[in-house]
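Every protein chain except one is present and positioned as in the full complex.
Letters are used for the chains, namely A, B and C, taken in the order the chains are written, and counting of residues starts over at 1 for each.
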Amino acid sequence: MPSTPRETTADGRYRVTSKPLDSTVITRLVSAPGCGAVVTFTGLVRDANAGRRVLWLDYEAYEPLALKAFEQIGDEAAGRWAAVRLAIHHRTGRVAIGEASVILAAASAHRADAFAASRFAIERIKQIAPIWKHEHFEGGEVWIEGATADPLDIAAREAAFERACS
Amino acid sequence: MPSTPRETTADGRYRVTSKPLDSTVITRLVSAPGCGAVVTFTGLVRDANAGRRVLWLDYEAYEPLALKAFEQIGDEAAGRWAAVRLAIHHRTGRVAIGEASVILAAASAHRADAFAASRFAIERIKQIAPIWKHEHFEGGEVWIEGATADPLDIAAREAAFERACS
Amino acid sequence: MLVKVRLFARLREIAGASELARSVPAGATARVLWDQLAVDFPALEDYGNVVSCAVNDDYARLTATLNEGDEVAFLPPVSGG
Partner (left out) sequence: MLVKVRLFARLREIAGASELARSVPAGATARVLWDQLAVDFPALEDYGNVVSCAVNDDYARLTATLNEGDEVAFLPPVSGG
């Protein structure tokens, strides 16, 4: 599958794409012979949010910076759990209810690290990845605004490690 | 795909099979419109264990009881995390290095519960599922023996909840 | 009375069979049946403290009383996943 340099890193592990995400592909990107556990997280678009009936989401991304954010998250995870390998693919454009907006996979020799790293990664994506959700609901639309993206905010990073129960 | 009644529960969520496992199928079994997060755990056969060079594993299962164990684990998870839906598929027979021996998926409205339930489920499988691993390594073979299966052991169940950081 | 025995993994290998027919006294428990097997296959004795069992495809205690025709499975420590 050809893709522009802006959409993916060289090894394919980090990707921002308008095409549907494939968990099998993403899982394969992190698997290796010594690896006994892969944990995959899939974020799906829900039909309801904050009492609103959601129709679909439009995701906008600042692609080159999003890829750098994903690489940073992978490096942070590998710094904490030496043998962990991450892959993160995020969707852009219109995403229908029930479709995956993000799929990430963490592989490791042992399951505890794979669970911790994948949990950390999704928290961290929500903190720093330059990606925005435009929610279209019955009766209107709204940009969802979460965290101020600050990749150097140590307290935020530590909070993400905390969530990972590591 | 036809299968004998002993291989799977009626809704397909719990399965013991000699065929390769498919994470896409398993993920689909738990997904629903209100569900925002699916966490999938894949256990892969490693090429090394306890200093031995592993050639392959043979898994033996007591199928009807294994399916009941999986159902119990699903019920325990749903009792703790109301909206969580689990699926567990376990391989039997010869499984090559790098292949999946078990894949489980937990779906929930929110990611914290999906992570906790999937982490709980794999711990619990290792505690109570009547399945045995016959390791073939360079120079010999050995049955791996872990926990005495006791589904009523409350302390073991609580330890599994503990691991889930719930 | 007659019962059917099912054995798995290493227990199956020790006995050389995955299924056996056995006769036990009326009112015998699963433990009585196990002890009887351990006489025939002494290597089973190693598993006396760690074995668990199921009767008619449901987990059971070794103290469970057996009935005519029951299928009794003995399980060595498990290692799924």
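One rule holds in what follows: contacts are C-beta pairs under 8 Å (C-beta built on N, C-alpha and C of every residue); 3 or more make two chains touch, one makes a residue touch a chain.
Quick caveat, the model's predicted, so the values are computed rather than measured.
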{"item": "Which displayed chains the unshown chain touches", "value": "A"}
{"item": "Options A:A48, A:L65 or A:A112, residue touching the unrepresented chain", "value": "A:L65"}
{"item": "Residues belonging to subunit A that touch the chain removed from view", "value": "43, 59-62, 64-66, 68, 90, 101-102, 122, 125-134, 143-152"}
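Basically, only the chains that are shown with their structure count from here on.
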{"item": "Central subunit by CA centre of mass proxy", "value": "B"}
{"item": "Geometric centre distance via CA averages, subunit C-subunit A, whole Å", "value": "49"}
{"item": "Chain centre separation (subunit A, subunit B; CA means) in Å", "value": "25"}
{"item": "Multi-chain contact residues (two or more partners), subunit B", "value": "43, 122"}
{"item": "Touching two or more other chains - residues of subunit C", "value": "none"}
